[in-house]
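Of the protein chains in this complex, all but one are displayed in their positions.
And then chain A:
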């Protein structure tokens, strides 16, 4: 469901536009729309989420209609249509991970961060959500953190605590 809470004006840097052009060069002439998913990943990595303005500018770049961007951005689960925390902890909640304790891990993360699924912590650093199978069932419970989708496997309450502490420290040092 496309629900827009706020907009954010964005400016694409020349470096970002170059990386867009590099993606477009992978497809035959006239098939530049194929670049849409990869470009949306690049935009999200840059700005943290996809605002209406960002999507409109992608449409302009690819010479397609804005609706063609919205319908794609709202279909795929990896694209955020509203601001999220700096670190979005995505925990696999599908069968095999639940057999080895994913539900307990999600509860622990909720307690630790003190926010409900999808909400952002007051300091703006964290969000969390359950996601469907991330193809790492043998190493469950697992979570991933974008935009590089680093994986954290065989999670325990202790490893979650130290991960969150590490990320807080990392944010402080930046």
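Keep this in mind: a contact is a pair of C-beta atoms (placed from the backbone, for glycine too) under 8 Å apart; a residue touches a chain by one contact, two chains touch by 3 or more; residues count from 1.
Heads up, the rule we're going with is that contacts and distances are computed from a predicted model.
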Leaving aside the chains on screen, match the unshown one to its UniProt name from "Heme exporter protein A", "Chemotaxis protein CheA", "ABC transporter ATP-binding protein" or "NADH-quinone oxidoreductase subunit F".
"NADH-quinone oxidoreductase subunit F"
Of A:16, A:100 or A:171, which residue touches the hidden chain?
A:100
Which candidate, A:33, A:86, A:112 or A:168, sits in contact with the chain we can't see?
A:33
Chain A, residues in touch with the chain not shown (by the definition above)
26, 28, 31, 33-38, 40-41, 62, 64, 68, 71-72, 75-79, 93-96, 98-100, 131-140, 144, 146-151
